[in-house]
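Below is the structure I would like to discuss, written out as structure tokens.
Shown here: the complex without one of its protein chains, the others still in place.
Which chain is which? They are A, B and C, in the order written, and residues in each are numbered from 1.
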Amino acid sequence: MAEKIIGTDIAPQDLVAKITGRAKYAEDFRADGMVFAKLLLSPMPHARVRGVDTTKALAMPGVIDILRADEVRQIEGRPGEASLTDEPLYEGQPILAVAAETEEQAAAAIEEIEVDFEPLPFVLDPLDSLRPNGPNAYTGGNRFGGGEFSELKWTDADFEEIEAGRMPNGEAAVEWTKGDIDTAFSESDLVLEESIVHQSLTHHPMETRSAMMYWENGKLHAFVSTQSAQRTKYAIAGTLNIDPEDVILVAEYCGGGFGSKISGNTHMEVPAVFSRKIGRPVMLRITRYEENYIGRARPGFQSWLKMGFLDDGTCNAIDLYIVQESGPFGAGDFNTAGMIADLVYTPQNMRFRGIAMYTNTPPKAAQRGPGGAQIVIMMEPILEKAARQLGLDRLEVHLKNAPDADVGFGPRNSTLTSVYAKEALEKGAEIFDWAGKQELSGRREGSKVTGIGIGLSPYTAGSRGYDGLMVIHPDGKLYVHQGLGNLGTHSIMDTARPAAEILNLNWDQVELVWGDSSRGMPRSSVQAGSQTTHAHSRANHAAGMDARAKVLEVAAQTLGGSPSNYDMDNGRVFRRGGGASMTFAQVAERAIELGGRYDGHELPDNIHATTVPAANMLAGQGLMGVARDNYGGSGGVYSWVAGFALVELDEETGVVDIKEYVAVTDCGTVLHPRSLGAQVLGGSIQGMGQAMTQRWVFDPKWGVPFANRLYTARPPGILDVPLDMKADAVGIPDPQTPVGAKGIGEPPVGAGGAAVTSAVADAMGGHCLCRTPLTPDIILAELEGLSQPFTLEQHIG
Amino acid sequence: MGRWLDFESNPWGQEVLQGVSLELMYLAIGLAVLFVVGHLVWYRSRGFSEHEKTADIQGSVAGIPERIVRHTLPSRIFHWTMGASMLVLLITAFVPLLGLEFAWVTIHWIAGAVLILTIIYHVIHSILWQDFWSMMSFNVREAIGHFRHLLSSKSTEPEKPGKYPFDHRMYHQGIVVVSLAAIVTGVLMTLRIKTPFWEPNAYYPLVDQAISGLNELGEPAITVLPGEATGFVFVIHGIAGVALIVMVAAHIYFAIRPDKRYYLWGMIRGWIDRKQYLAHFDPDKWSVVDGTIQESPPGGAIADSTVSAPRVDD
Amino acid sequence: MAIIRDMIPAFELFQPTTVEDALALMAEHGEGGWVLAGGLDSYDWFKDRIKRPEAVIDLGGIDELKGIIDGQDGLEIGAMTTLTEIVRHERVRSEYILLADAAEHVATPQIRNQGTLGGNISQDTRCWYYRSGWACYRAGGNTCYAAAPQAMNREHAITGTSRCVAVNPSDTAPALVALDAKMTVRGRRSSNVYDAEDFFIGPATDITRMTVLEPGDLLTQIDIPSEWANAHFYYEKVRDRGSWDFQLVSVAAAFKTSGNTIDDARIAVNGVAPFPVRLDAVERLVKGAAVDEALAIEAGEIAIQGSRPLKHNEYKQPMMSNLVRRAVRSVA
Partner (left out) sequence: MGEAESVGLLETKYSRRKFIKSVIAVGATASSAGYFIGGSGLLGAQSSGTAERLITLTINGQQRRVDVLPNETLAMTLRYRLNLTGTKLGCDRAECGACTVLVDGVNQYGCSMLTNQVRGSSITTIEGLENPDTGELSLVQQAVIDEGGFQCAFCAPGFIMSMTAMVNENPNPTRAEAAHALSGNLCRCGDYDKILNCAMRAAELARSV
């Protein structure tokens, strides 16, 4: 009997390459005649290029050429990002690129280029842009709609409300309500109202977005760092307006993305266009400094929250207003945040208002749990405060408010495929010993006070309808073609497991084909929003079923009888009850002989058009399993993580030490426990960094960011997290998907961050600081009764 | 020759005015030396005596006391305090630039504060209690006479002055302008450092705004580059500072010249003697006759009422 | 001129093997020369292309600058001794654990393996305005960008400022002040020994330098006198992250005690001024006193007398006060 694969720990196939240095990331590729490109970045947060003098630079030794904004795709008339621009909208936006024989020459040439910038008014903080007469991020205004820019300003009265610590009533871009919040608040036994700030923070994956590209025989060979391979090929083709089949995309490994490299990135265009222009391979090595600017960031929130509770802990009303710092090109986090607030606390009455303001800060993008992570990190300490004032246990309050499978939430009363949030809370509480740790809450040893906290965090975790593509080759092995990116979640391998189980293969009989579009990539999801595990365990399940059926048919056609007489195991197909059998190698040979649908010369009608070229490429190589995920389903797919943290707060220094952490997830069937644990704890640690240390700092006078190094941006290090952490899963399959697995990437971020902010609030005796990051200065200022240097400012330092 | 002004990149990479260059200080020191040497040469070439002129006092001593009060004690205290603070300011400003390092900033701004206080005192005092116009008057004929004398050995010596001779008055006016420039810019600069009186602010938002206009699109345009207001302030302070090197050097030079010694004594003791009075001043213009205030002749100084009563301060 | 980062500009590299040769090279190149110890501060400057020396003089090959010698009176530590060597040195650990403690709080293991004691105490400030290459006072300009009402000065100084409000970033500097270490500085023709607290200078004296070292000067040796061997020590550093972070405030203290009475004390704080601050007033207070909570609290209060926060670093006052309090309290 073939081994069980789903739910077991198997070291990822690419691990040996990764730990021997053989794994090649984008910047590890070389090509003959390769030259280096360097970017000239805008020194101003908003400016217009009046003129550029490149004479001196072009005359320098080794300098080959200069690429200007008019040579790349520009987005006209609406907010949109071009890879090079003459109207920079943030400090650090690339203006032009220089190519030279050596990187040093390119850098020296950049220094000799004179750019005449006309500084324009800029805005860093969204509230500043809403102020009467406040600056706008664009010359045309601060909002865009109906094809044009316009100005939206709040009134002095709105700002008086804000200064008084109350929720403003300025015009929102998005507003939805359910129930009747006014009545509900009047019926609440406890109403809490807070103004909250969540900082914006950079993604800073370990690998920057370097890329190397060259053109050969009319085809672009692109070596890039991306979260989603197949979709990036199409993104590049779209940007360059070329046939996607003329893009050979190589992206075997991706050194982290966290939402910043979903389909590659805007600046991939530079080496693509530049190498075409100069006829040489171009390496664009992105430094950490540049990554700080062009590498994306999570949008920050300034928000006001009013929550009503009944004395049994039921949250009966939420009024939430979010102003989002969106950078120059926008982001949608705030909308999701409103949805997640509704989902976690299931108030019967809710009003959500939100507005995303353009700012002249580096671009924002989805960052692991976009919107969801921010909102639970901000709300959890308020829940702590409420539970304390109601004399209730936070776990009870959560259990009281957490949804069941019949939940409807958000403006469109969205439904979900499954919800086991309460099970996650209960299992987590048990592992963490929540009940036993109650007595540690508030315990004081010297200057150190203990606090415990919970964070409950849901996020989307799946999508449907992608294609699976696999071939059993005459070597007897199953080759699963993945169009995903290999960004470290191991899902690129783990989502092939269902196919292996369907075909009753051992894992070593399965080969994965990925990372090189010339080897055939089926239509895939973007590897974002935790879709992959759900979407591609289904797609590979479907293709696996297709392959299985074909194997049985080939066996029946070859050995006689009907397919139902046959079964398979361990790379052999055999007649039930004994008798004739074939190896998969023989099946593959036979399938090639049979041709037609067996070896991929005929393809199902319903697969995506973008899968067809890949399938055609593989036709005739063996027995092909190819199918679209038609399993269907209704409702959104969400996974949950319940996080539990114990912290020690030093009241004399404001330093918080996270001592213990437990996270339990509801993500359906567990494909790979150890990788799941890594996702859950890794995401939680990112959340802890978000809650405790990471920041972005701008000088308001010059609009220039200062936290542009890792040590100033402060992502968490190994000494900033608990030595021992535990992760577990509820493990109940999602009923609407054949494998039962849901994604997991996003939700742990909010859980980890919120458990910690909640625990800090607990250690401070139910005091909610209501801003992140909770750095020692902020905590100490509060404990010492000093005025907080920042109130609603978005960027602090 | 070099560049007299320093430029630097502002944080946006634009070249902005930063201040005067160190060379200007050396230039000023050079000018000061040249002036002294030049004056010595000129003086010698004209064959003037190195000694104080004496006057024939026969027959004109009636009503003139033996000692004539030139500067009251408050005036002298003012002068020496101001002079001391000015020297401290110059030393603390320039000596560190010459390489001798010490903690000069605090001393400098405190000396500046002292200077401002003395000047406020002086302004009030001179308006209310002194003869304001004895120092502030200007007469074209007198000026022409002085310049003729300066340039030509054939011209007649200028008329004897009233209490403050023409060159003193001109020097005073010059130092008023230069010191005020230094003081105003100095105060602006002090706003940028930590003192017990205010929180530091590196920028001059009002200055920046005042010189901003609107561009052709009707948006605020930054006509003076950001951060450049600072540069202007530094340039004015720097120019005033180096000008003061020359002026103070000249002042000290004349104070210690033997032929002008009576001024120094006047400022130290408060009085000059009758001989000196008669030798160097026109009693019509500076009357020291008991209790009487005479009409000022055209262009002349009006007698200082405070010194008209013969007193000896020391 | 457009700005580009992360490429080290060209320079000539010299690798002398004796101090004399190093001094000769330094004299030869003057302002154009750059002395490289562990290099971790230097490479930042080079990679930012803000400092562009024409000649880099690498001290790594000078053996006489490396290692710790048991001297007649305490320890003689070569300026090029790595922080890891100091952390692990037996006698440092047994008699001067304060220094080992401080050295172990520097950045990361890799940096301690390469960074030297001489480099650690000579490193430049981390003020991000200055490090961004802005023409501030310290860089020879006419502005302190960190001293504006809206400026981001959470990490900046609350005392000892003069126009410039940057802080000294060194972890070992306050420990050396507390240990009354002596720094030997050699020039081409002269050799001077400075007390640790005089080695560090403030912007009032010279706004462009953090130490007495001028071009042509070489810090060769740090002596730890036996005077404070085996004293009661206290070191604490508060930072945002557990590794690779500079102090918000740190304290290093040495106490000679009999029972819980303090006979003598040396206390230094860093992260609050452009130089490590020795707390003479606190030392006077605690000398001869029996330690109790009241004394600790008073010590903390005295420590911050005269300090004045900027807009965003008021927290440094209680933080500094509390750390001094803890240092005194640790004696009891």
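FYI, contacts are C-beta pairs under 8 Å (C-beta built on N, C-alpha and C of every residue); 3 or more make two chains touch, one makes a residue touch a chain.
Computed from a predicted model, the values in this text were never measured in an experiment.
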Check your understanding: What chains on display are touched by the one that is not shown?
Key -> A, C
Revision key, fill the gap. Of A:255, A:330, A:600 or A:773, the residue touching the omitted chain is A:255
Revision key, fill the gap. Out of A:85, A:303, A:316 or A:489, only one touches the absent chain, namely A:489
**Study point:** Contacting the left-out chain in the complete assembly, out of A:61, A:77 or A:238
**Key:** A:61
Practice item. Among A:721, A:779 or A:796, single out the residue that touches the unshown chain. Key: A:721
Practice item. Could you tell me which of C:44, C:264 or C:301 touches the chain that is not displayed? Key: C:44
Exercise for review: Would you write out the residues of chain C that touch the absent chain, in ascending order?
Suggested key: 6, 8-18, 21-22, 24-25, 39-40, 43-44, 46-47, 56, 58, 60-61, 84, 107-111, 113-114, 242-244
Study note, to complete from the structure: The missing chain sits against chain A at residues 9-12, 15-16, 18-25, 27-28, 30, 34, 36, 61-62, 101-105, 204-208, 253-256, 258, 287-288, 487-490, 674-675, 677-679, 681-686, 689, 709-711, 715-719, 721, 723-725, 727
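To be clear about the criterion, only the chains that are shown with their structure count from here on.
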Study note, to complete from the structure: By Cα centroid distance, the chain farthest from chain B is A
Revision key, fill the gap. Averaging C-alpha coordinates per chain, one finds the centres of chain A and chain B separated by a number of Å equal to 70
Practice item. Quick one: report the Å distance separating chain A from chain C, using the average Cα coordinate of each chain. Key: 41
Study note, to complete from the structure: chain B touches at least 2 other chains through residues 11, 13, 203
Revision key, fill the gap. Among chain C residues, those touching two or more other chains are 1-3, 132, 145, 148, 151, 311
Practice item. Could you pull out which chain A residues touch chain B in their complex? Key: 43-44, 117-121, 139, 699, 701-702, 704
Exercise for review: Please give the residue numbers of chain C that touch chain A in the complex, ascending.
Suggested key: 1-7, 9-10, 49, 128-129, 132, 145, 148, 150-152, 154-155, 238, 240-246, 248, 311-316, 318-319, 322-323, 325-326
Review point. Taking the complex as given, what residues does chain A use to touch chain C?
Key: 38, 40-41, 43, 103-104, 107-108, 110-115, 287-290, 447, 652-655, 693, 697-701, 704, 706, 710-712, 714, 716-720, 775-778, 780-781, 784, 786-787, 789-790, 796-797
